[in-house]
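The complex appears here minus one protein chain, its other protein chains still in place.
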Amino acid sequence: MILVIRPDATEAQIAHVIERVEELGFRPHVSRGEQRTIIGVIGDERKPQAETFGAVPGVEQVLHILKPFKLASREFQKADSVVRVGKVRVGGGHLAMVAGPCAVESFEGLDCIAGHVKKAGANILRGGAFKPRTSPYAFQGMGEEGLKILRDVGDKHDMPVVTEVMDPRQVSLVEKWADMFQVGARNMQNFDLLKEIGQARKPVLLKRGMSATVKDLLMSAEYVLAGGNPDVVLCERGVRSFEDSTRNMLDLSAVPNVKGQSHLPIIVDPSHATGRPDLIPAMARAAVAAGADGVHVEVHDCPEKALSDGPQALLPDQFVKLMQDVRKLASAVGAQVD
Amino acid sequence: MILVIRPDATEAQIAHVIERVEELGFRPHVSRGEQRTIIGVIGDERKPQAETFGAVPGVEQVLHILKPFKLASREFQKADSVVRVGKVRVGGGHLAMVAGPCAVESFEGLDCIAGHVKKAGANILRGGAFKPRTSPYAFQGMGEEGLKILRDVGDKHDMPVVTEVMDPRQVSLVEKWADMFQVGARNMQNFDLLKEIGQARKPVLLKRGMSATVKDLLMSAEYVLAGGNPDVVLCERGVRSFEDSTRNMLDLSAVPNVKGQSHLPIIVDPSHATGRPDLIPAMARAAVAAGADGVHVEVHDCPEKALSDGPQALLPDQFVKLMQDVRKLASAVGAQVD
Amino acid sequence: MILVIRPDATEAQIAHVIERVEELGFRPHVSRGEQRTIIGVIGDERKPQAETFGAVPGVEQVLHILKPFKLASREFQKADSVVRVGKVRVGGGHLAMVAGPCAVESFEGLDCIAGHVKKAGANILRGGAFKPRTSPYAFQGMGEEGLKILRDVGDKHDMPVVTEVMDPRQVSLVEKWADMFQVGARNMQNFDLLKEIGQARKPVLLKRGMSATVKDLLMSAEYVLAGGNPDVVLCERGVRSFEDSTRNMLDLSAVPNVKGQSHLPIIVDPSHATGRPDLIPAMARAAVAAGADGVHVEVHDCPEKALSDGPQALLPDQFVKLMQDVRKLASAVGAQVD
Partner (left out) sequence: MILVIRPDATEAQIAHVIERVEELGFRPHVSRGEQRTIIGVIGDERKPQAETFGAVPGVEQVLHILKPFKLASREFQKADSVVRVGKVRVGGGHLAMVAGPCAVESFEGLDCIAGHVKKAGANILRGGAFKPRTSPYAFQGMGEEGLKILRDVGDKHDMPVVTEVMDPRQVSLVEKWADMFQVGARNMQNFDLLKEIGQARKPVLLKRGMSATVKDLLMSAEYVLAGGNPDVVLCERGVRSFEDSTRNMLDLSAVPNVKGQSHLPIIVDPSHATGRPDLIPAMARAAVAAGADGVHVEVHDCPEKALSDGPQALLPDQFVKLMQDVRKLASAVGAQVD
């Protein structure tokens, strides 16, 4: 960490800064330039006390050098993590193809969609039982009943299942029925939920918040890892922007950005990112070409009757075509769908 | 709601759209223009089924006409709501001056700060016992112990107290000790938490999410109102933007924007919005001039030793000056600090 | 266009709205719903007068139905435009691989870089002679001298050349020496410049502004097309966002988004979008997979001595690898580098 001293700081202030640095267990390294004095702070800048330097009189700026996450970092683990979701491997060249409806609506409905996506090549089934809806008047999901249906349909089609958990009180219930937790964008910084999942024994699909930086995403992963659960798969799903023709803005550069600094797998969700079926296939191809560890797509056989997010779902035929494209691109970049 | 039909839609598709409109209990009103056919959908567009029209083949766009919230709207209640926090009124010309440290750290520390802010004119004491921190390694708050200290200090200085609640499981505990819940920006769309607070009998300070629109904020308020709790005070605290010299971008236009369409009080938090003590006083003045129902400011008597967010806190003397300015501006716009 | 009437509008106001609609040469189509009256405005909503309806008393919202551009639209021209830059075709499956240094610095320097990129497979040479720099104290480019060097080196290596034009007064000079104009992000809405290029007879590479929507970009293309110059190639190069680990946020969804509504080719510039050589190759691959008509990359054989933007340039070896990847992906999606 580096403290940049104000040009008008007094010598007494500088002495006090140095004192604080030592008091908090760091070593100061003073360097007087032509225009500014700077003080290097030697020691582990991740210590909580390090935050306070910005408030010491005379300090103009605090420049951080180290990344604030540890367990999620490439420095901590060089090799790519491979996360197991049921029998499916995610990461290290193995692509997760997660597909299914936005919400579980009935056994028959989900069974039909699962049959389609499984046949097309999807390897993980998704479906929401607890739905985070902007409006209190919108369909909120089937709850536990939906979890059971998801389990049954997953078993019937031999696919592991992933479903969203929104409330720390639901973690054990969801863990009982699903193979993987999903933490949605709105809950990426619901720290109590992350802590609870850190105690669980199932992997988690952690979606990037709508205004979260890549660093914020990795810090949220760090919460789960620090809690003892090593099985985190990240998911880029678009962030908010001024562009009003798509639901969100897909930040595909997050894929190589994460991979450079973390060993965790990262997949891409073009359905929520764009909200537009006409853009989803191109973005799924781009994700695989960029090195993503998988794609997450909403599929519905009758979007106009879906109770949630129908307009952004692909039809089964469109998903078949998407899978063909993804396989072609995967082989061009040395990855594979198991 | 209005459905814009694609220019290449077939007559059969148009007939099917009309059929769906009727099937879902709406009345269609067809209008054929030179370049597009549009179908007015007459009925309550807030019905959950209304979402699905975007997925019907042949529909190019769905245009919404009505606001998606009801109980929070000015149409529902014309007069400004006045929310009581302990004995303090907020709204309708009564300004909430909420001040205190970021986190409760000790009885002595909080007592000292409370003495300062009370004397300067603050009428609600704040202090966090449960802290949402980006890093799992940062100070997470004192928990229940902190709540008790907050209560005691509030009582000693005759100030109602507000504190953050992050987890639905903490709602009853926080309700026991505090006069007002705070829902932080990261939890604005933690819908299970909002539902739990909707069941409670204490008012809530609901902060705008970092990527939430004004409409999203009002929809989250609607969750609490729909649950049966009418006492919601909104808080603008800045949103994420590309500007990198302030922590967030304070959207002061949210104040008149909210007031035009909702009866709920709205206050402004320039501390979290800017993250810079040099900008806080000017933004507090601007908030009051814009018609805000109060200001929320972090104050610490020794920011360099604060365990959380020290660098953004005002010193007691700076807060005294801020209160003087606020009073002057309040009287210029016809508001008052009780 | 649709006018939504305020719920509290008087009958006299509604009558006045209808009168204005007719006065401006449109036909009104009134529809009274349960909660709102709406008035369809039948006629060409691109007429300048149409803007004014929002100011008529009683009008709450104006909803637009048609796209505001014509010549750039797919409705105007179904087939993909193929733009010729010298002998190189761009669009319709032919990829532009534009490479070169940020700025022209000397004949020898550019000659060396051109040799590298040509050999690797680039088909258009880039290099700036007029540089838009945030700081007035930064290197501003070699001007006309740079244009001549660019021409000479392009001829020597048999590559057409593209270079930025910033000032309407430079258009004829740049047209004399270069094969293609570049309009940079900062000038995307420099309308006088666009008009001047509309009069020219060379193609233009039009970069998306840092806060421009896809619609804004197409409207700027419309300026050039409306001026009589049909040869516009668009370029996605990232927009501003809160993410602070990349220079901008690359919006790859703009590629299929543009292709759905326009016949114009669109290429992608991952160099300016990310500002990070470690992310450029992945984003180049993703661009081609998403259906882009080419890639624009900065290459320098000694980035640490480049006078402008050195840190974001690829080394020649990195570009060779990038070209190999791009060819592989191009063939997977049915495109080719001529």
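Before moving on, here are some points about what is shown:
Order as written gives the chain letters A, B and C; numbering starts at 1 within each chain.
Operating definition for what follows: a residue touches a chain if its C-beta (ideal position, glycine included) is under 8 Å from a C-beta of that chain, and two chains touch if they have at least 3 such contacts.
Predicted model, so just to flag it, every value in this text is computed and none were measured.
Contact with the chain that does not appear here is found for just one residue of A:Glu75, A:Asp158 or A:Asp338, A:Glu75. Within the full complex, the residue among B:Leu264, B:Leu314 or B:Leu329 touching the omitted chain is B:Leu329. The omitted chain makes contact with subunit A at the following residues, 2, 4, 7, 29, 31, 33-36, 38, 40, 42-44, 61, 63, 65-66, 75, 240-242, 244.
In the full complex, subunit C touches the omitted chain through residues 20, 46, 48, 51-57, 62, 68-69, 132-139, 166-169, 186-187, 189-192, 195, 209-211, 216, 219, 222-223, 226-227, 239-240, 303-311, 313.
Where subunit B meets the omitted chain, the residues involved are 211, 213-215, 239, 241-246, 249-253, 255-257, 260, 270, 273-274, 278-279, 282-283, 285-291, 325, 328-329, 332-333.
Everything below uses one rule, namely that only the chains that are shown with their structure count from here on.
With centres taken as mean CA coordinates, the chain nearest to the overall protein centre is A.
Once the centre of each chain is set as its mean CA position, subunit B and subunit C turn out to be 38 Å apart.
Here the spacing of subunit A and subunit C, counted between their Cα centres, is 31 Å. Subunit A and subunit B have CA centres that are 25 Å apart.
Residue numbers of subunit C whose C-beta contacts span two or more other chains: 241-242, 244.
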